[in-house]
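Missing here: one protein chain of the complex. Every other protein chain is in place.
Let's look at chain A:
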Amino acid sequence: MSKVLVIAEHLNGKLNAATAKTVSAALALKPEAIDVLVLSDAPDAVATAAAQIAGVTKVLTSANAANAHAIAQVLAPQIVEIAKNYSHVFGPSTTFGKDLMPCVAALLGVGQVSDLMAVESPTTFKRPMYAGNAIVTVEAPADHIVVATVRTASWPEAATGGGAAVEAVSVSAALPTHTRFVELAAGKSDRPDLQSAKRVVSGGRGVGSAENFKIIYDLADKLGAAVGASRAAVDAGYVPNELQVGQTGKIIAPDLYVAIGISGAIQHLTGIKDAGTIVAINKDGDAPIFEITDVGLVGDLFQILPELAGMLASSTN
């Protein structure tokens, strides 16, 4: 029987929704137990939140001042000490998990399954390669611990309502001091979080400037949506990097995705394949985005968006 250790992702005392998605992937193994590990300087609030995820057996906390910021080379030795009692170690395929989990795998001397999207058996999984152009079945060696990052867009958040026990663990691993956190410049925003939002409105190069992006934000506000962007829009400086959607940005699965002035390069489409409904507005009727849109509208975004905003305002009143 499988025993899964899930590494919790958190920031500023808040559990990231990616953790509950990772628990969903763990549940697909039909395991005997799923324990969540919280590494932090002050783990209590995060542990309490993690204990509420349905399906979680136990929450383990490793409190250490060195865990104040997620430094992969500091966290990995602690995880490995605890991981020895498990058959699987899962983390989310976010920048946190991508940075950290290969270190865990390397210390355990095993390869890693990246971006796990389906579970076929406790050692057989599906994952995307080539920007999602191939879905590959991979088999992990049966006699090793399986280390994986979980493609969060493929899994729903596990329900809440659990009541797992929280248990402090102490680890003896020596932790390196060669890496120091300096600062995090986070875009402060009251808008919905791009990675967990049910609706996302994205703008591309066609939006033309940072100032013009206001109409994207306006539409997003009308829809209660998060804002995303293509790489071209980020590179041009219209919006900050954390809004990038795609192969090298965020992979998302909202119920509704609205792509505005985005051509639909394969690297962008990789990021939205699992969206419920895709809407595109583009002045070029031959733009590749229309090949995968559920509802397409050919036209000038600067004309259409104000009209749309007006209609949405009157229809929601």
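One rule holds in what follows: a contact is a pair of C-beta atoms (placed from the backbone, for glycine too) under 8 Å apart; a residue touches a chain by one contact, two chains touch by 3 or more; residues count from 1.
One rule holds in what follows: contacts and distances are computed from a predicted model.
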| "Imidazole glycerol phosphate synthase subunit HisH", "NADH-quinone oxidoreductase subunit J", "Electron transfer flavoprotein subunit beta" or "Xanthine dehydrogenase YagS FAD-binding subunit" - which is the UniProt name of the missing chain | "Electron transfer flavoprotein subunit beta"
| query | In the complete assembly, which of A:137, A:160 or A:209 touches the absent chain? | reply | A:137
| note | Out of A:2, A:73 or A:212, only one touches the absent chain, namely A:73
| said: Going by the contact rule already stated, which one of A:22, A:61 or A:94 would touch the omitted chain in the full complex? | reply: A:94
| query | In the full complex, which of A:68, A:159, A:210 or A:311 touches the chain missing from this view? | reply | A:311
| request: Name, in rising order, the residues on chain A that touch the hidden chain in the full complex. | output: 11, 71-73, 76, 94-96, 98-100, 102-103, 105-107, 109-115, 124-125, 128-141, 144, 176, 178-187, 195, 231, 234-235, 240-242, 247-248, 250, 255-256, 266-267, 273, 277-279, 281, 290-299, 304, 307-308, 311-312, 315
